[in-house]
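Starting off with a structure, shown below.
The complex appears here minus one protein chain, its other protein chains still in place.
So, chain A:
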C-alpha cells in the first residue's frame, strides 16, 4: 500500500478546527458574497435615487391650486341681442369672457375686504383656461345668462408653484408673469377660504394644454393613445407571435431556411427601435397612406417591435416543456396538433403570457419610433372610441413626457415627472400581472 501524504496540513485531522485549505475556501466564499452584496447595494441605491427624485419632482403634479369665484354672467356681454339664442351666445368668443373673470376677481376682493397696495391686474392669478371653462359652461346652459354662477378655476401655474414651494417672493419680484402683490392676493383669498390646493384628477384625465396654461395640461389623450396602441399590439403581436413560434418550434423541419429565419428573428430583437420608426414612416404612412399621429400606425410599429420579443419568449416557453410530454401524447395516438394544443401549449401558457406582458411593457415605454411617425403632436381632443379612434390623432405616455420636458415653463417639468409616475405605475401593474399569472398557472411535472 502507498502512503498518501496528508494534504490537509495536519497529521490528525479533527473536524473541530478548519484546516488551511478549508479556511482559504471559506475566505474566498466570503469575499465573493461580499462582492455580490456590494453589487446589489449599488444597483439598489441607484434605483432608490432614481425613484426618489422622480417621486419628489412628480408627486406635486397630482395636486393643483384652485380658486373659487362667483362669476357674473352679465347679459350685456354674453347675449348682446338679448334673445338667449344659443347660436348668438356662441358668437361671443373666449376673449369676450376675460372681462367677466376680471369682474369676478374684483368682486371677490371687495367681498372679502382684501386691501393690497399696488395690486395690479389681480385677474392674472386665474388661469387663462378660466375663460374657456366659463364659455363651455354657458354654451351648455344658455338659460343661466344674466345670473351669477360659482366656478372653481385653476390658478396660474406661478401661484400654484408658489404653494408647492418652487416660486418665492424673491423670485416673483424678478418674474414678469407674477408680482408680489398677486401672491399676497392669493394668500388673502386662501385665508378667506376661496383658494385651496387639492388632488387634481384633471392631470390624469384632461387633454394636453398649450404653453401658456401648464396648469391645465393633463395626460388624458396620452393615456388613451397608449391604451389604443397596447390594444393593437396585443391583438396583432400575440396571435402572430404565438403562431409563428409554435410553427417554428413544433412543426418546422430543421433546415437551412429555418436556421436563417431563427437567426433573423434574434437579430430583429436587437434592432434599435428608431429603425422601426423609420420603417413605419416609410411603409405605413408614406406607402400605405395611413394618417400621421394615429394610434393605428403607432400600434403597427410597436407590433413589429414587440413580435421578436414575443416569439423568442414563446419559443423558450415551448422548449421548456419536457419532450416526454409530447412523446406521451403521441404515444396514445394524439396527432401533432392535438399534442401541441392539448398538452404543450397549456404548459407553456404562463411563459407565453409573461413574455407577452413584458413585450407590451417594453412597447408601452417606447418613445423613439413614435416621434418619427408624428405622435409627438399637440393634441387637445380625445380620440373617438375604437375602431374609428385608432385613426384619430393621439399621443402616447412616454412621448408626452418627452414633449413636456421640451417646454419652457418650469411647471411642465413637474408634470413630466408626474407623467413618468403614471407610466411607471402602468408598467408596475403589467409586471405584477405577469408575475401573478406565472404564479397562478405554473405547474410542475
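Convention: a contact is a pair of C-beta atoms (placed from the backbone, for glycine too) under 8 Å apart; a residue touches a chain by one contact, two chains touch by 3 or more; residues count from 1.
Note that contacts and distances are computed from a predicted model.
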Undepicted complex member, UniProt protein name, chosen from "Cyclase", "Phosphate import ATP-binding protein PstB", "Quinol oxidase subunit 3" or "Fumarate reductase iron-sulfur subunit": "Phosphate import ATP-binding protein PstB"
Hidden-chain contact residue, picked from the options A:121, A:191 or A:327: A:327
Options A:159, A:347, A:397 or A:419, residue touching the unrepresented chain: A:347
On chain A, residues whose C-beta touches the chain left out of the figure: 253-254, 322-335, 338, 342-343, 347, 443-445
